[in-house]
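Notes follow once the structure below has been shown.
Just one protein chain is left out here, and the rest sit where they should.
A, B and C are the chain letters, set down in written order, and residue numbers restart from 1 in every chain.
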């Protein structure tokens, strides 16, 4: 089959013919319909410091995906050939104390599709049946790969009440924009998006942001205060991982507010804990992955009932063979979500 | 000034000239712009069993209201003449252990406007300043009286997560319909409304209910299960107070679900606690009033940012002098919210 | 091996020689050290209405147990021969939407040890490895069978805050007394126990109840109010399933309080929802089983660190052969927990 393989730590990936995988007894073989590109895929593509320390080439990369079950292992009972599925990308051990407490998304043995084992930028991929999420026909094919990052956003948005609240998103990349869609759908009173990149700011505005701020031209804190009778926002989400962004997100909060850490800083971050956290009685949440599988049921429910429309967020579509062009667009921040089609 | 006075326990109320009230030192005098009619007002109008046991005529009835501050008591500091205000109708003591724990809505000394003291079906009414909610010019005058019952709905909707969930409302009266607007605004995946009255069912459909059920023709439980892959709803709200409605709302829940009791039963209700509550691990919430004043800030935020449009729910407008006509329409269940105008 | 078998619906059980079970690939064979007797075992012993509708003889009864792993199925990886284990008695499917959301204790396919399949009143029993809880040597052998009902009590006590609160337990049977131990350990300010049986009242007092009430002689509500400055208790637990007990537990609550339904009523219960639930803003929780396996880790932690001493609750010990005597004592309510030893 065709697959995009990270063969070594030179930049880029190679479109190659590789052997089609065979599902083990608890796995199903999935014919990939679409993948979408995650920031992680770009890190691997570029062979950055993180990628060099984490992955072991050769590796088929990619993890946001949808497809059709075409073969099932001998002990598979929960899916059948023909099922249309999205995929939870964290493969966990189900036996550690965290998994046994309903915190599988924090399992310390987690292996991630396309990072720790072969992924979805290919024609086929074999996946444990417990990780497969059967979708109703109502959900369009192109939405399936987006369910995984949408789950991140739903998980983040569910960690504290956002309905009827003023919220700030720092960082309008694809995940920040997915979060924007979720927060609008959940009835946040105002969603303010802070982002440097003009393309993304425009996209945020088009997706319904109540206020967009470009923090290099304007003072984020003043604007956030002004939009909230001088009080500050109820909830802020850092999707940037940037030191200034994180501190802005924290300082923009009103006393008693909640902050979500989502974007991954690449180095230690310095915080004014006394003034910005203790005196204001702030609660902070580190958010990773999706709740397995509470979040997924919510994602399915939102999409099946058309409460969230992902279409305007899908800005580009490429065949696997044009991965270099796709990564170039993504690298420049001139995209929402990019879909990869293995068949083209 | 003109006022609708409940003079004794004969049915009805009388439009009379009465003395204009004088604000005490912590009160403000409000010129009423609009009132809306609550089910409680109808109970008092009819002098039913509850009304006879609770109110002490003569009494100016009415409590859902908006107006303008025209005079302030000597120690009033938080509002000023000209402020446009809605009113929290629970007048509490602020000194009992419940008030001192942020549970003023449960204060055991609560006095309610238009029930325990003179109310808003009049040209003027005097109100403690702590109960006044100053509104921004963005919110239309006619919405102000509806903020109080909207607060009930927001309080009920905030008691457990509804975003991304399947919910059932049993009882599509004005409060059930306000709740419908809130649940839609908060991103519930599906809102199912069960109601006997055709007028209200049509209104529910127009206001965005995903599914409406007339339980005398159809089997509520089967329909609710069918709409939820056989699982049952995540959250159900009883707004009816009816024995069958309450039991339906409970049985329609999936295991682990939440139920809100809002409608007031007039007699004891028999429940299958073993099968419907314990074996299913259900959580039930008795909900009364609004959180003072957390709920109000959320109401203001939703209306100022136009996240909820109350217009389609306002179906009738009458002058005070046509109270009999208004009560007749309401009695028949052929209305959404009815607005009373003291000036007409 | 020896086992107590419910052969048919005549009252009682028979001590018989039966075939030793063989573990399937995901099971381990456990040599039972001790079992303890649950109220359910008494229902089955007596062949009451519930038992006749639920079990299918012949059946080895019993489910509260501890023992040693003596053989493991071919795919067992989490326990090994020699491990000393307690047992989660709910055997669930791990694949339904409830199990996949961390609510396995609400799985609709649950099979219960000693009710739906052969149980622990025997020399050996075969158990799925996921249901085995390996214990540290610090925990005494006799405590192992009590971990399962202790888990019920911990689950009930964890559903709302009890530390620093005034709480009421209605029903001082073995589970009510385990709950008493947990509530005392968790720093409840006052634990009030209401119970008719003198033996149990004395045991409750000895186990540390701050106040014991015999509701046929005294007025429970007056006493509960008096003990709480007239306010009522913060949390009440009904462990009785009795109509009067449930209503007392509800009425004894202060506004904003929480009630836990644990005892199983045998018929519908009539409640004053308006006055006792809605006007008081009460939250009610149906509690069943234990959280799998969050509760178990807490149980282990409490016992390993000697925060709860179960010794004074173990009042009787019998060999399997004296089951009739054990059931007689239990039937009269003249016991705490009764231990059965298969070896004697």
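Definition applied: contacts are C-beta pairs under 8 Å (C-beta built on N, C-alpha and C of every residue); 3 or more make two chains touch, one makes a residue touch a chain.
Note that the coordinates shown come from a computational prediction; the quantities given were computed from them, not determined experimentally.
J.: The chain left out touches which of the shown chains?
T.: Over the full assembly, the chain not pictured touches A, B, C.
J.: Given that one chain is not shown, which residue among A:1, A:106 or A:196 touches it?
T.: Looking across A:1, A:106 or A:196, the contact with the absent chain belongs to A:106.
J.: Considering the whole complex, which of B:14, B:95 or B:266 touches the chain not shown?
T.: Spelled out, the listed residue whose C-beta touches the missing chain is B:95.
J.: Go through chain A and note every residue touching the omitted chain.
T.: Looking at chain A, the ones touching the missing chain are residues 97-98, 101, 103, 105-106, 108, 231, 241, 246, 254-256, 261-262, 264-266, 268-274, 277-288.
J.: Please identify, in ascending order, the residues of chain C that touch the omitted chain?
T.: 154, 157-158, 161-166, 185-187, 189-190, 210, 298-299, 301-302, 304-305, 307
J.: If you put the missing chain back, which residues of chain B would it touch?
T.: 77-78, 95, 97, 100-102, 130, 291-294, 297
By definition in this document, only the chains that are shown with their structure count from here on.
J.: Angle of the rotation mapping chain A onto its copy chain C, from a C-alpha fit, rounded to a multiple of 5 degrees, please.
T.: With C-alpha atoms aligned, the rotation comes to 180 degrees.
J.: Could you state the distance in Å from the CA-based centre of chain A to that of chain C?
T.: 43
J.: Provide the C-alpha centroid distance between chain A and chain B, rounded to the nearest whole angstrom.
T.: Each chain reduced to its C-alpha mean, chain A and chain B end up 40 Å apart.
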